[in-house]
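These notes are about the structure you will find just below.
Here the complex is missing one protein chain, while the rest keep their positions.
After this line comes subunit A, so read on.
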Amino acid sequence: MSILKTQDLTIAFGGQVAVNSINLSIEEKSFTSIIGPNGAGKTTLFNLLSGQLKPTKGSILFKNEDITRLPSTIRTRKGIGRSFQITNVFPNLTVLENVRLAVQSQAGVRYQMIKHFRSYKKMNEEAYYLLEQVMMAKQADALASNLAHGEKRKLEIAMLLALKTELLLLDEPTAGMSLEEVPAILKIIEDIKSSGNRTILLIEHKMDMIMNLSDRIIVLFNGRLLEEGSPQEIMNNETVQNAYLGGLYDDHTA
């Protein structure tokens, strides 16, 4: 069964059509990767799916419900969570506070204004546990603005995990991380995949990672869906080779 569908999804910025009439159908509990050169429209597609942007045309169905006009707040509550390529955390809050906000939202603790936040022991433990998962427990008390780029990215992932959404949109989760950090993040992603109860959409440039993880791969090019198929099909596809794999990706730096 498909959990997410888009029909004729299109957005134009002025004259430039960044996402052009995309029709997707994402299977429940599947792992789909989205590849494409810089500026192909991958992040913009995520922005449409998570509600950061509203499409010029077309619609989005999540679990058979039309969510095209719903704001990001409601989409998150319905089960669409994402991480951001350009890290998007709360700079003057500590790392722990950042994650705890996500935990708090997931726990539905929204308007409690009398009890001290520290008395919510479960939430604090959960936030701390998530930081341990992304190996950031040591920096729990550091301000998010003082983190290195790769660490902000790990924080993003911890916040995404905290939301426990059914659908996860990961936008280049390992870009800018040090070599020793990548395997751990990869492990987290693999664990989510093998737990078998989440649907994952991943934007990545690292082909080996994509080939191992993906059930399907979607190739975007100039806002259009260029090709879609299993990792093998995509690897052997000539159009894709020419448009994308022909050396474009390996000089990409995030």
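Quick note on the criterion: a residue touches a chain if its C-beta (ideal position, glycine included) is under 8 Å from a C-beta of that chain, and two chains touch if they have at least 3 such contacts; residues count from 1.
As a convention for this text, contacts and distances are computed from a predicted model.
Q: Would you mind picking the UniProt name of the chain not drawn here, from "Pyridine nucleotide-disulfide oxidoreductase", "Adenosylhomocysteinase", "Carbon-monoxide dehydrogenase large subunit" or "Branched-chain amino acid ABC transporter permease"?
A: The missing chain's protein name, per its UniProt entry, is "Branched-chain amino acid ABC transporter permease".
Q: Who touches the missing chain here, A:137, A:163 or A:211?
A: A:163
Q: Considering the entire assembly, which residues of subunit A contact the chain that has been omitted?
A: 50-52, 71-73, 76-77, 82, 88-93, 97, 100-102, 104-106, 109-118, 120, 123, 139, 141-142, 146-151, 159, 163, 172, 174-179, 181-182, 205-206, 250-254
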